Every structure is written in C-alpha cells, then in structure tokens.
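Yeah, one chain of the complex is gone here, protein chain that is, but the others are all in their spots.
Labels for the chains are A, B and C, by order of writing; each one numbers its residues from 1.
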Amino acid sequence: MYKTDIRGKLIDGEEKSLSQISQEILAPIDAKTPRWWYGAMAISLLMFAWGARSIYITLTVGIGSWGVNNTVAWGWAIINFVWWIGIGHAGTAFSIFLLILRQKWRTAINRAAEAMTVVAVFCAALFPLMHMGRSWLFFYVFPYPNTRGPLWVNFNSPLFWDFVAISAYLLISASFWYFGMVPDFATLRDTNKSKIKRAVYGFFSFGWTGSSKQWLRYEGLAFVLGGIAAVLVVSVHSIVSTDFAASVEPGWHTTLFPPYFVVGAIFSGFAMVLTLVTLMKKLYKMGDFITENHVDAVARVLVFISLIMGTAYITEIFIAWYSGSEYEFYTFFKNRITGDYAFQFWAMFICNALLPQLFWSRKVRRNLWVVFIISLFINLGMWFERFNIVITSLSKNYLPSSWAEYHPSMVEIGFFVGTLGMFSAGVLLFFRYIPQIAISEVKMVSKFNKQQTTHLKPGHHHDYE
Amino acid sequence: MIMNKKYLVGVFDSEHTLIDAFEKALEKGVNIEEVYTPYPIHEILHGMKTKTRITYAAFFYGVMAVALLLGGMYYAAVVDWPLHFGGKPFNTFPSFIVITIVATILTVTLLTLFTFSARSKIYPGSKAEIIDVRATDDKFIILLDQDKMNVGKPEITELFESFGASEVYEKETEKTA
Amino acid sequence: MKTYWRSIDELANPQELRRQEVREESKQKSMLLKGDKELNSASRRDFLKTFGFSLAAASIVASCKRPVEKAIPYLVKPDEITPGMANYYASSYFDGNEYASIIVKVRDGRPIKIEGNTLSSISQGGTSARIQASVLNLYDDARFKGPLKNGEEITWEKADGEVAATLSKVKGSKVVLLSSTIISPSTQKIIQKFAEKQGNVEWIQYDPVSASGILQATKKSFGSAFIPDYRFGKAKVVVSFGADFLGSWLSTVEYTKAYTAARSLQDGRKEMLRHYQFEAGMTLSGSNADVRFPIKPSEEGAIVLALYNEIAKAKGATVFSGAKSSVDISELAKELLEHPKQSLVISGSNDENIQLLINGINELLGNYGETIGLDRPLLTKQGVDADADRLLADLKAGNVKALLVWNANPVFDHPKGKEFAESIKKVGLTVSFAERKDEISAVCQYILPETNYLETWNDLEPKAGVFSLAQPTIAPIFNARPVQETLLKWAGEPQKHRDFIQNFWKENQFAAQKEVADFRRFWDKSLQRGVYETALESKSAYSSDGLSQAASQIKGAASGIEVVLYESIAIGNGKYANNPWLQELPDPVAKISWDNFAAVPVAYAEENGLKNEDVISVNGLELPVFIQPGQAKDTISVALGYGREVSGKVGDKTGKNMYPFVITENGSRQYFLTGVKVEKVQGKIFELAISQTHYSMEGRPIARETTLADYIKNPVSGNEKEAEDLAKAVTLYKEPEYNGHHWGMAVDLNSCTGCGNCAIACQAENNIQVIGKEQVRNRRIMHWIRIDRYYSENPENPKVSFQPVMCQHCGNAPCENVCPVAATPHSEEGLNQMAYNRCVGTKYCINNCPYRVRRFNWFQYVKNDKFDFNSNSDLGRMVLNPDVTVRSRGVVEKCSMCVQRIQEKKLKAKLEGRPVVEGEIKTACAQSCPGNAIVFGDLLNPESRISKLLKDERNYHLLEELHTLPSVSYLTKVRNEKA
Partner (left out) sequence: MNIEKRGFINSQNTKPSGMKKPSLNLTVIQRFKLVFAVFILSLLAFSALPVSAFSQDDSDEMIDDRSHQEDVKRGERFFKGLLPKDRRFESCVSCHVLTPSGEQINWNPSAIDIAKKFADKDFSDFQAAVMQPNGKKMEASHKNFTIEDTDLKTVKAYLDDLAINGTPKIGPTVNQIVLFLVLGLLITLALLDLIFFKKIKYRFISVFVLLLGLLFQVKMVSEAAIKLGRSQNYAPDQPIKFSHKVHAGDNRIDCKYCHTTAEYGKSAGIPAMELCMNCHVLVREGARSGKFEIAKVVEANENKTPVEWVRVHNLPDHVFFSHAQHVGIGKVDCKQCHGPVQEMDILKQNADLSMGWCINCHRQTKVNFKDNAYYDNYMKLHDQIKSGKLDTVRAVNIGANDCMRCHY
C-alpha cells in the first residue's frame, strides 16, 4: 500500500470541503473570461489560420509545395506527426501507468494530460492525412468490402498498422477522457447558475446521477479500460516506431526503436504535461490542487527517462559502429554526429539527455520557471530527435548518387504552426469550458489529505479507482 | 405508464456518516433503494450487493475480436485475394498480430463502452433521474422507497439523523415504469 | 528484327483521314484532341481531385452525370490500321548534323516513338538522346503553322508567285541558298535543277560546329575533301585529341556501337580496345577513356606533333621541329607502334594543321584502309567555314540579291551572328524554310515552313554508297511543304517530292544494281528496310604534302585561362533547344539540366574561393560556376547551343549563347579561346538544376570495376563481394518463385557510356513528364531511368563510372511491404507493379527503396500552366503513348520494365499460339541503346541472353547485401588500364 506523505500533501492550502473543491475547480468556467485568454486564443486562431491556408495550398497545389523531394520523401509532416503522437502519449501514460503504480498524485493532473492527449492526437492525425499525395482517397486504407474485387489492404504495411493504432488511440483516449468527465459534467449541470450551461453540460453528462449502480459499472469500466489501455500505451508508439524500424533505411532499421520510441513519447508527453501544468498553476491558480509536489514528481520522472533516452542514443551509436554496416556507420558518424545535420543531433542530445539532469537538484525542481523552461527545451529536443531520425537517414542512404538535402518550405512550416495553434486553441478551450481537474477523483483523494483516517477500518481499505 | 412514487431521502454531509448510517440501516434490514454519492465509495458499492459483469463482457468481446480479426485478415490476405508483397508468404502471421492487438483493444474499448452506456443508461440524451441535485457536489444521498423499505418511516428518519444525516425529507415523484 | 512497311497509297489518303485516325482511338487512354464533351470530363476529374470525397455529396446536389463520350468510326477503314494497335515504319533521321536509320512507331496515326533500325550498318539499331527526342519536335508549338510574309499569314500560291517574280527579277545576280549539310542525293539534284533555272545560285552548306579542319586536311592529304570512315571496331588502341566521338563528334551512334563492341567482354571475350583521351573538359568520351590526359586546347598541337615525331622517328620518317609537348607521349607512341593497322588516332580540332599531322600519324601507323576507311567517307558534315565568312562579306557588300535559308541559323550559331542579322535585313529577298521559330527567320521576309522529317519523304546518303529512305508517318500537321517541292516549283518542275525521289532512285540506285529487276519491288524492299547499300571502291591515295608546313605552324601552349566550347550531349548545337525533354536531360557528366555553365577545375575553384552556383564573368559574360572534377588546369568549359533568343517557350533564354566566343583561325572556326579574363561576380548566385550532388561512392560496392589485367587473371575480380553476400544471405522465407516468365534485365557497365539515350527513350515511351528547372533543382526529376555518375581517385583527373539505375524489380521488394493500400504488389512474372490509380501517395515506398528509383508526382504536370512544357498543349500531348497512363498528381510512379511492351508481345505470341521468342520483347531503354549495354529478357528461359549474362562472373546485383533479390543485375566495369 501507498503512503501519501511520500509525495507530500495532495491538496495544498486550507482544508477544503467537497463543495469548495467543486467550486474552485469549476471557477474558470463561470468566471469572466480573462483578457489573456482572448489574446492567446486570437494568436492561436491566427496560427491555425496559417495552418489552414497551408493545408489548402497542399490540397490544391500538391505536396510539391513542400520541401520534400524524391530522396527525402518525408519531411516535417512526419517529424511533426511523431512529435505530436509522442506528446499525445502523456494522457494515457499518466492515467494508466500511474494508476497501475497506484500513484494518487495523478488525480490532479490526469484530466489535463488526457485533454492534451486528445488534442495532440488530433494534431498528429492531420499530418499523415495531409501528407498523402491524394488525401481525398484516404479511405482506401480501410479494409472495407468494395467493388474492386474486393481489393483489401496490405496488412504487412507498418503504415496500415499505424493507421489502425492511431485511430484506435484517438478513439480510446477520447472516450477515456470523456467518460472520465461525465461525473464532472453532472456536477456542473447540478451546480451551475446559467440555464444554457446547465442544458449543454446536462446533455454532455449523459444522464449521470451518481447512483451506486452507475458508480459500480463505472468502476468496472475503468478497470477494463485501464487494463487494456495500458497495452495500448506501449503498443501505439511501438507501432509508430515500426514505420521506421520495419524499413531498410540505415538508421531506421533497428530493433531498439519500439522501446526507444515509447520511452521518448512518454518523455515528451510528460514534458508537455509539465508545461501545461505549470501554466495551469500560474494562470488559473490551481496551485492548491497542483502542488509543488506534483511538479516535483513529474520532474523526477523526467530525470529518470532522460537517462534512458541518453542510453538509447548512445546505444544506437554504439550499434552503428559495432554492427560493421558501413551504411549505418555513415548515417550515425558522418551524417548525425558530424556532417550537415550535426546541429540537430547535438540539439537533441543536449536537450534530451543533458539538460534534464538539472532536475537532480531539488532547487531546480521547486523553481517553477526553471521547470517550465526545461520542459520547453525537452519538447524542442524531442522534435529534433524526430528530425534526426527522419531526415538524416533519408537524405543520405544507400546510393550516394541520390543523396539530397531537405529544406522545409513555408507551407510545411505553416502547417506545423497551424497545428501548434490548433493545440493551443484546443487547450485554451479546455481551460475555459471543461473542468481542468477531475473533481470526483480529487474529492475522493481529498480524504487522504485529512488526518482523520481513523474512521476507515482496515477491512474497508480498498483501492478503488 | 406513469405512476407516482413516494420516497424517503436521507442527506449526509460526509462519507463517514453515510457509511455508518448505511451499514446500520442494512443491519436493521432496511431495503435501500439507491445511494447517490459524488464519488465512488467502496463500502456502499459493496453493500448495495449489485454486481457488474462488465469485465466478463469485456473479456468476451476481446476473444470475439481476436477471432474475427485474425479470421478476417486471413480471409482477406490468403483466401480471398492473395497478393505478393516483398517476397513474403501470403499468411504473414506476425504482421497480423500487431493489428490484432491494437484493433482488439479498440473493439473491446468501444464495445465495453457501449455496454456500459446501455446498462447504466449513460448515453447522449439520456435523462438524469435526479433525486437531489447536491448528490453530484457534496452530499451523500440515501434513497428509500416508502413502499418497500420494510421499516417504518420515523424509525428510519431517527436512524439517519442519529448517524448525522443533515436532512431527511420525503419526495414524491413520477417514475416511468 | 522484323521489318515493317507502309503502303504507298497511304500517303494518297487525304489529310482529313489522318485527322480522323488521330481522333478515333486517341481517347482510349491519352488526353488528346478532346472534344468539348471530354473537356468537361477532364474538368470533372479535376474537380474530383480538388474536393475529393466531398464531391460525392456535391454530386448529389449537382446530379453529376458521367460525361458523354463519342466514338467516331472511320468512313473508310485503311487496311493496315487497327485501332489501338501500333504500326512501325522504317525511316531515317538527319537534322544536318546527326544521322540514324530509325523505325517510327505510329499509333492511331500519330508517330509516338523512335526506335533504332538494326538493319542499318551505320546506326545498327542505336539512337542518341536527341534522335529519341526528335519525335517531340514534331509536336512543337513553336513550329510555323503556315507560310508567313513579314509575320503576316500568306497563302502558298501567293508566296510562290511573289518569290518567283522576285527571283526572276534578280536572275543573273547572285542568289544564295544557305543550308545545313544536305546528304540527300535527290535533294542535291533538285538544288541543281533550281540553280540551273535561276542561273547564278551559290549553294553554301553551313555547319554550326563544323568539321572544316578535317575536310581541309583530307583535301591536302588525299586530294579531295571528305571525312574518313572511322572504324572503331577494328581498333585496339584509340587516341583521341579532344574529339568527343561518343558524345558529339560526327557519327556518335555508329562510333558508340563499334567502340562498345570492341570493349565488350561478353561471351568470353578477353581483349579490349584501349582508349586514350586528351581533352580539356570532361566529355563523355573522356569519362569513358582508360587513360585520360587533361590538357589545355592550345597544347594539343604540340602534343600531336610530338606524337607524330615519336612515331616518325620509329618509322624512319621525317621528324619536324616545333613547339614542345607538355605531356610525355613516349609510352603512348610505343603502344601505338605495337598495334600497327589496329590503332586509330583522331582529333576534334578544327585546325587543319593538327588534322594534317593526325593524318600523318595514321598513315605512318598504317591505319588507312584498316581502322580508317577511305571508301565510304562520312558525308554528314560538309560545311567549310570559309564559305560562311565569304557569304557574310558578300551580304555586307550587297552582292547577294536573294537569300534562301534552309535549316541553317547563322544568326544564332555563327560567331558573327549579329552581323549576319544586320546584313540579311538589307537583302532584297530573304526566304526562310525554317520548320520552327529561329533567329534567322525572325529577320527573313518570307517564312515558307518545311515539313518535319516525320511528315515527309526523303532519301539520305550519310556515307558514300549507304543510302537510307525516309517516309512520312503522319500527314503534315500544319500547312507546311517540303522545301524540295518548293524548289521544284520554283525550278519550273512542280511535282510531288515522293514522285521525284522515286524517279531519281529509278534512274540512279535502281539502274546501278542488278539483283532486283522490278523497280517496284526494289523500291518497296528498300523502303521496308529503310536502308540500301552499294559497294564502293576507294580511289584515294595518301600524300604527305603540306605536312612540314603544318608542323611549322603548330603553336605552343598559350598562357592564361582558356575557354573550351563544346556541344553538350542533350542540346548539341542548340537547334532543338525548344525540346523540353532535351533541356531536362541532365548532362551525363555534370548532371546539370536546363542551363549551360562554366565548368572550372577543382583546384581553380579552391584557389579562387568559388562554389557551385557562384557566378563568374568570362570576358564580360556572366556564367554560373560548376566545379568539374577532371577539368584541365587553367581551362573552363562552356557548352554551345544555349541562350537561344527565338526558339519557343522552352528554349528561349535558357543559358547563355557562347557562339560569339568562337574564333576563326586559318579559315576555320576554333572552338576555344585563349587568354580569357575571368572574374568572380561577388555576391551573385545563379541556381543550377543539378540532379546529382554527391560524386563519391564512399567506398561502397555500387558501380563495381576492375582492370582488364585483373579480370583476365580472375574473372571475379572487382566482384568478389557478390560471393560473400550470397554466402551471408539468410532468409526466413522461401525465395519467390515465378510462373511462366520472370522478366529481368542486365546492364553491362562496361558497355554503358552514359550517353542518356535510354533516359529519353524511356521518357518518350512512358509519358514521363517534364518538370522544369526549379523542380529538377529541388531533386524531383521524373526520369524512370537515371544514370548515376561517380568519380573516384584524383579529383584533378578522376576515374568516372556510369551506372544506369532503374527500378530493380526486387523479388523481396522493400517498397511493396510498406504500401498500406496494396498499390504496389509483385506480379506473377517478377515485376514490381505500380497501380497508379490505387496509390494514395504516402511516399513510404519512395523512402523504403534503397535504390531511390521511385518518383512522385509532386504537382499536376499535365495541363498546368505552371509547367508550360509539352504536356500543357494539345499538340504537345499528341506524343503521349496511349498505352501508358498519364499519371496524376499525388501518385508514385517508376520503371515498369515497359510492361506495355511485354503485354503487347505476349498477346501477339498467344494469338499466334507460340511461346514468346527470345529477343522479341525489348524495353525502350534496351531497344535503342547505342552501347548494347542493356539486355532484357526472361530469366526463366535458360536459353535467353539474360540467363547467360546472369552466369557471367562479372554479374552482380546492386546492394546485394540487403537481400532484395533484384531482377536487374549489373556487370562489372573493366578498365583497360596499363598495368
């Protein structure tokens, strides 16, 4: 069994009644929308508009408007796809892994993480769709009975696996997130003053009453979903990694990729969670629920994962040398560590393997600004990691005659900025309209915050999430 | 068909008082209609004696999905229209595993969700049968059907109040049967 | 090789019939001559592409219906035409420069592909890139649509009347017919007739890049001006001084055929011709040479003289004193002396003195009559440079009353082009017979366009006694007329050109032979074969007159930087600069398309801080820099033929015109310039469309090579890795088995000269789109077969390897596994298939192809004003092969091993109830390869040529260690270096 004091208090500040918890968490929904929100939203929408324009150009003019070529056929689109998917890993990782590890402190963060997951996976899904030469025929990927024979799909293709995995991940993480919110919507429905809000949230609460029958099935559902989604967390990014690992490209064709990608995804996801959580803490005064201890815990996880990342990088390089394959050797030693793309490699290495080591220091972990900046750097480093994987391997592969450089075009950059805008707009909407913290779960753990655990009899002491 | 029902509603302020009252009432043989709480309380779920077989359903879905997926892929790739890809045999079983895992998870999740929705009546447009609106905020509600509660009303009121119920009131509502 | 012929009556069919033929089946696949209805369909499809699936909803709203397509039958169906089936007609190509006997593939009335005619003793079934691309010239928008007078349309009758009137007015005064070299005996007769009628006619043949030096030298050595018949096939040692005989010098296809045959090591041959090359820039010949000496062009004379002296010394002939050679040629002389009668020394110089010394060397070595024939001189270049200069003087002096220009364009390609333009404007009557826009037509009064060579009859005599017939394969598309008919009309003998040729042959060729008694049969047979040869005897005898004078005039090396002007492989002398296929063909050595550039030596670039795409000013002309390994010290090479002003939308303003740099010395034009002032233009960048940026193989076993000595010792030498890879190959799965056929290809790297013919042949056959300079620069070239070029060893004089790479049709194709939508599975016959219509464009296959042979349609290249090349006009799209789908935006494409040809021939075999015959099916690249480097066949047939090549010790598969099991294999290149 756990001891809550390992992580410090779960809820800071004065002792809160249940009703206070509801009110404080739901405050942003009823509060006047702050000015900065409109500003941020406007910027996000502008970014999104640029992205929409880029997509429009891509659809009407063609992928030729990008910087990709016959040698480097995947560019920013795939880098960004993997990056977003990685970020999108945090939600499920938080909910599932921390649930399995019985970490109570996740309750304050998992809602935000899951929301971020859904938005990030949406952003991610846009890239493979739009980078298709004929994206309007994307439905060819579905193995549906058709009038062509029927002509099925290629079950060997990692892209098909990817397609299945991403759609599954999107659907599952979205429903996981949503069903987690149903009791909170019900709270909103029953406590809000606005008629419209009551109606809307009432609709979204799907008829939740909080009866014991509902809670019972809800618990069962959480148990089942949690159990299988844990597999998903590992499988999705493993499958994304097979896009690379199952190919013959030097630097891609490696069995290290699945664990490396999964860990990397959790790394970037946690970093993004940290970014968001620090923002929530500052902007929405959720400091009582998201305590320094929470930030500290995430930072500790990050420092651990960072070590794994560093090991992975070094392993890759070692294997490239040890394998004796001249192609692998060239890719790692002449096109990553040195060569045209050395900057990207070292940016990755420093941001991901070295910088997070600062988290060993408690002082750093407790300084919100430093944590925030490091989390941004990790996000950046993870982007560079994907750049390294995608571009360096493609640009110089087997036949030197076809070696070519890759430079992103404004359309590609615009597309990426567009998804950043979409992400931030999504997150802003989440801040504004959805309970940022899982109210019922916080209420449930709030009792562990109090010192009056005497009431609980040993026989009754269960874990029930 | 619409008929009116009379209920007795006990309102509690804390989980502990609720559990105590709940267990006492059960001891006394009170037939408790339903308990509404802001978060799940295991003692209650246990005490209400309702069981969920959602986990079994999920397992069944999983088995079904694995069989269907493997069968479907085998049919599509080997039986219906075998195509040569990269010198591999038609039956590329290892490739099928990947899809089977993920698609099974998806199927299980979705079907379990639908099952949950159907059984718990949690679906878009479903109407909440709210007994006391505070039950989703900070109150713990015990609901008793006056026709079926086995024990007299004053007795129960006294019992609840003795365990710290903040309020006990009667409620008459229509219920579609 | 089967022969094909067309009935003579065919030509009698009216033009309308042709149009109908074109119309009839063109709708099968291509996007040609669409009626309004079909245009609607196209717009519907574009709509679909833009809005995609949402269209379906829109279709409900718009109640969109399938477009109505029309089927228009013949009124009278010609016997030989089956809709949808191709006909092949023997014909000949000659553009005033290059000759080849060809077979024209005509599909539904449209010539769509040029193939080589194997019956020709000259081209032997080979073609060059320019000949392959010539079919597109037929469908060039820049062609004149009808006769013009001062830019206004005019009828033929009126034009004829006016010109005839003017001509009769100036009868007696000088009339000049300025033409390219004309090798048609019947046309020469016609010109003669015209001259007789007109009186004072001077006929000047003008070659932009002439062989004047050779002609003058042979005149002195043999008494008559001619170009000898160089027989590379008989030589053991070839020494070339600046003559790019594989690329642009004289009869390249013939030379390539003979050269590669003499170097082939197939079928157990163990000896090879050895090739020495002295040159400044890295030419195609130089890159294939076994020993290459980078020299300044001004050094050439002294080296030739030294070589002459060395040989003369050994032979006891007179030795001349003169400038000192900068290269030690004693070893070379020794080797030449070891191979008397089996060596061949040539020079590309236009300096009569050098050519005289070359003649002297060849005579001393006893090469005449052996490796150099005198009985069949080459007739394709007859222009003497002095004639053009005299014409200019005459024009300036106002001596010329009328000027008729036929297939000559001195305004562009003469060093004094501007002066030509100015003085031509002053002539009383100027007529241009130009087929398409050019600089000289722009200053002529009348433009009486001639027909394209594919629209007209002709007879040619490329070599003395070797005749070749050309026949029309399509009725004239525009209101054009053969010049021969025009001249006949003006000569007062109006008749059909065909009738004239037939009569001419009846009187001459037919009369001179005895085998065939009936002229009709003689004619039909000749027409069917396309070629006809008679035996001739040489009467020439060598005389060493003028040799000592020539030796005394040899100058030593000049100091300073020299500019070398050369004809590029693709553009040549610039005549067809408006051909987008040629513009986009990367230079085989520099791998640059769409521009000419200043090729500078590596050391020079380092010294002066130059990078690729920097700009230098060469005697005031700004040129982009390209650092060319192997470029001789202190030299800069720049291609001629670029910088056209009036050629059409594609050719105009691409590159810089270098013809004004040509100087005239000793009466002939010299294609190099000494003492050039070169400056870097600071801060300026000129983007070049470079399609290969990495030169080195990085030590990888890609284009494998060995030396002849090693090869004889151990045939596996250079290819040791193959056995190693095969030994290491392990697989989980069974290796794929094929049923019926397994198509494969072998490329003998020893025979590939890198000429680029295959790339254009493939482009014509497979509807490959032109994408323009910017996209080539973006590394998006569409060519299905690319020729990789690698340098090794010393960058100042590197060894060069060429390797054509197309889809390898791997048995374990990595691309197939990764396509999610099953758009590229493997066929039962070993082909790596690509179903364009299924492709959604994930581009994963491109990434997973270790050979990088897959091409993506980054844009809509057809009917897109942003890509204003041949596919943007109805006329230009006539060249499309109806059997090959025109790919849309967003799909991947790649080499299909010409599956349409495989299917066609399989169908034929099935109809005839027989197995496919070995050699029956040839891919476009293999069919016309001048080096016979590419062999296609059935790997399941143990008797096939390819199965035998596969057993050759030199055979290997590219990137074998990846165990992709390619169906394409390569044969190690063997260099005949001196041990």
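For the reader, a short list of remarks on this structure follows.
FYI, contacts are C-beta pairs under 8 Å (C-beta built on N, C-alpha and C of every residue); 3 or more make two chains touch, one makes a residue touch a chain.
These figures come from a predicted structure and were not determined experimentally.
Taking every chain of the complex into account, the absent chain touches A, B, C.
Listed residues A:R148, A:K285 or A:H407: the one in touch with the omitted chain is A:R148. Touching the missing chain, out of C:A408, C:V899 or C:V974, is residue C:V899. Here one chain is not drawn; of C:V170, C:A491, C:L536 or C:L940, the residue touching it is C:L940.
Listed here are the chain A residues that touch the chain not shown: 146-151, 190, 193, 195, 198-200, 202-203. Remark: the residues of chain C touching the chain excluded from display are 16, 20, 25, 28-29, 31, 48, 53, 55-57, 59-64, 66, 68-77, 82-85, 737, 739-741, 823-825, 827-829, 831, 833-838, 883-886, 896, 899-900, 903, 906-907, 909-911, 913-916, 938, 940-941.
For chain B, the residues in touch with the chain missing from this view are 2, 11, 81, 123-127, 129-130, 132-134, 166-167, 169-174.
In the analysis below, only the chains that are shown with their structure count from here on.
Shown here, the protein chains touch in all possible pairs. Chain B and chain C have CA centres that are 79 Å apart. Chain geometry summary: the mean Cα position of chain A and that of chain B are 29 Å apart. Looking at chain B, residues 83, 85-86, 88 sit in touch with two or more other chains.
Touching two or more other chains at once are residues 151-154, 156, 160 of chain A. Residue ranges on chain B touching chain A, taken from their complex, read 15-16, 19, 34-45, 48, 50-52, 54-55, 58, 62, 72-73, 76-77, 80-81, 83, 85-86, 88, 92, 95-96, 98-99, 101-103, 105-106, 108-110, 112-113, 116-117, 119-131, 133-138.
Against chain B, the residues of chain A that register as touching in their complex are 17-19, 22, 143, 149-156, 160-161, 164-165, 167-168, 171-172, 175-176, 179, 182-183, 186-187, 189-191, 202-203, 205-221, 223-225, 228-229, 231-232, 235-236, 239, 242, 439-441, 443-444, 447, 455, 460, 462, 464. The touching residues of chain A, counted against chain C in their complex, run 59-64, 67-71, 73-74, 128, 131-141, 151-154, 156-160, 163, 243, 246-249, 326-327, 330, 394, 396-405.
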